[in-house]
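Have a look at the structure below before the remarks.
Now for chain A:
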Amino acid sequence: MIDAYWPILMIVFVLAVVMTIAPGMIWLERRMLALWQDRYGPNRVGPFGLLQVAADAIKMIFKEDWIPPFADKATFILAPCIINATTLLAFAVIPFGPGWHISDLSVGLLFFLAMSSLGVYSVTLAGWASNNKYSLLGGLRAAGQMLAYEVFMGLSLMGVVMMAGSFRISDIVEAQQNVWFCIPQFLGFFLFFTAGVAETHRLPFDLPEAEAELIAGFHAEYSSLKFGMFFIGEYIGITLISALVVLLYFGGWHGPWFHPVVWFLLKVFFFLVIFIWMRASFARPRYDQLIAFGWKLMFPLALLNLMVTGAVVLAMR
Partner candidate 1 sequence: MLSLLRTMWIIFLHMFHKRETQEYPDVLPQQPPRWRGRIILSRDPDGEERCVACNLCSVVCPVACIALQATEDGHGRRYPEFFRINFSRCIFCGLCEEACPTYAIQLTPDFEMGEYNRKNLVYEKEDLLISGPGKYPDYNFYRVAGLAIGGKGKGEADCEEPPVNTRSLMP
Partner candidate 2 sequence: MATIEIDGKEYEVEAGKNLLHVALSLGLNLPYFCWHPALGSVGACRQCAVKQYKDKDDQHGRLVMACMTPVSDGMRITVEDPESKTFRATVIESLMTNHPHDCPICDEGGECHLQDMTVMSGHNYRDYRFKKRTFNNQYLGPHINHEMNRCITCYRCVRFYRDYAGGRDLDEYASKNHVYFGRFEDGVLESEFSGNLVEVCPTGVFTDKELKKHYTRKWDLQTAPSICVHCGVGCNIIPGERYGQLRRILNRYNSEVNGYFLCDRGRFGYEFVNSSERIREPKLSSDVASKSDAISQIVGWLKDGKGAIGIGSPRASLESNFALRELVGKDRFFNGLGVKENRLASLALKILREGPARSASLNDAEKADAVLVLGEDVTQTAPMLALKLRQSVRNVPMESLSQANIPQWHDGAVREFAQDSKGPFFIASVKATRLDDIATETYRLAPSDIARLGFAVAHHIDESAPAPSGLDQETEEAAKRIAEVLKNAKKPLVVSGTGSGESAVLEAAANVSRALCSSGVQAGISLNFPECNSLGVSMLEEKGLEEALEYVNANHPATVIVLEIDLYRRGALEEIDRLFEEVSQISCIDHLENRTTANASAILPCGTFAESDGTMVNSEGRVQAFYQVFVPPDPIQESWRWIRDLLLETGNAKAKSWNDLDDVLESLASEIPDLAPALDAVVSADFRIAGQKIPRQPHRYSGRTAMRANIDIHEPKPPQDPDSPLAFSMEGFHGKPPSGLASRFWAPGWNSVQSLNKFQEEVGGPMRGGDPGKRLLEPIPGEASPGQYYSSIPAAFSPEEGHLLIAHVHHIFGSDELSVHSPGIDELRPRPYVAIHPEDAKQCGLDEESEIDVPAGENSVTLKVTFENSLPRGVAGIPMGLPEFPEAVAMSGSFKVQQGVKQ
């Protein structure tokens, strides 16, 4: 009986977890940033300012939903939906524990890559539809950045795939019973994590937004819930990348004493904090530096990692 409804239960579960983590992240990020910047952060609404998120949500819902008269209306509305849809869809292949998944696709990793690549449409279209020069610049930057980092993101994952011998994510997790892939695949982990940060436009790779130069880049013209969708989309993206890092390199749900799901969530939480920590620490590079870094350093490194891993795997056989 429960087996029949399991996937539906899982959908509810995944959505519940993700949609809790994303707004929670807003609060968490503001508190953590404040901590690292010798401030308090939100501390007025509710205990520890926890209800700040609710207050923000209410504010965002009641703001005027403004579509600029010069914007391309249909695309303008479509853009924020894409980012939410693709990141949420990618969660379909994320196992939270053994059997705790919506769909354990045999090409799970490829599905994730496909979904995250589609996400760039959101940003680029938002920038274009806004019909505003800053937004367009932001959108174009996002496209260029995505192109540069998507390539070695996929390549860097291949090491893991070769070692596990499968694209199925649960297989990869199972392959880490003894040793987490972050040890043999340290370079791969580093490359993937960097690409993931770039993929989600987080600092230091937030050039599509770049408040200082592009006002707010691709979402300069967005307000109310449409802006909220970009906002939430970004945090879902972070959660997704954190989840994958955990699954691919840090043994997924493996761990002693606790329930696997707890382990998984704890590890994800750790990486979420790393994301925030990076934001608190790093400055934003110039755009040409960013692209050069991607193509000239990270891409060759990814190829190197691929070849070395391949050679080692062959030799071990």
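Details
Just so it is clear, a residue touches a chain if its C-beta (ideal position, glycine included) is under 8 Å from a C-beta of that chain, and two chains touch if they have at least 3 such contacts; residues count from 1.
The candidate set was assembled so that all candidates are chains of the complex that A comes from, given by their letters.
Keep in mind it's a predicted model, so treat the numbers as computed, not measured.
What touches chain A in this complex, out of the candidates 1 or 2, is 1.
Per the touch definition, chain A reaches candidate 1 in the complex via residues 35-40, 277-278, 280-282.
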